[in-house]
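I'd like to ask you about the structure that follows.
The complex appears here minus one protein chain, its other protein chains still in place.
Here is chain A:
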Amino acid sequence: MKFLVAFILTALLSYAAGFYLPWWSIAIAAFIVAVAIPQKPGKAFLAGFLSLFLLWVGLALYIDMANQHILSMKIAELLFKSHSHALIMSVTGLVAALVAGFAALSGAYLRQSKKAEV
């Protein structure tokens, strides 16, 4: 349950922050959620990772469908010499997932260390 809440909250907070703040605000969002909702570090990492992977892939997918893959194919070729829009989308997701996952992990460790002191 906690996992699901953390997962959803991270995505929502990241999405909202994206309108006003630079892209790396996803790290802050994942960190804050991980601190607010204590989970085991592994689970926190996974929640942040999956949350942002799905958020960015979801947003990209939505844009890409409307765009009829015109730009994603060009960028895939530009960056990876590939015509696969699935590839560019996966990399998009992975980049966000890694940043958010580690940010959430940091949050979880911070929370855990506080508990240990109590």
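Of note:
In the analysis below, a residue touches a chain if its C-beta (ideal position, glycine included) is under 8 Å from a C-beta of that chain, and two chains touch if they have at least 3 such contacts; residues count from 1.
Simple rule for what comes next: contacts and distances are computed from a predicted model.
For the omitted chain of this complex, the UniProt record lists the protein as "Penicillin amidase", which is one of "RNA polymerase ECF-type (Group 3) sigma-E factor", "Penicillin amidase", "Chemotaxis protein CheW" or "ABC-2 type transporter transmembrane domain-containing protein". With the whole complex as reference, residues 15, 18-19, 22-24, 27, 31, 41, 56, 59-60, 63-64, 66-68, 70-75, 77-79, 88, 91-92, 95-96, 98-99, 102-103, 105-106, 109-110, 112-113, 116 of chain A touch the missing chain.
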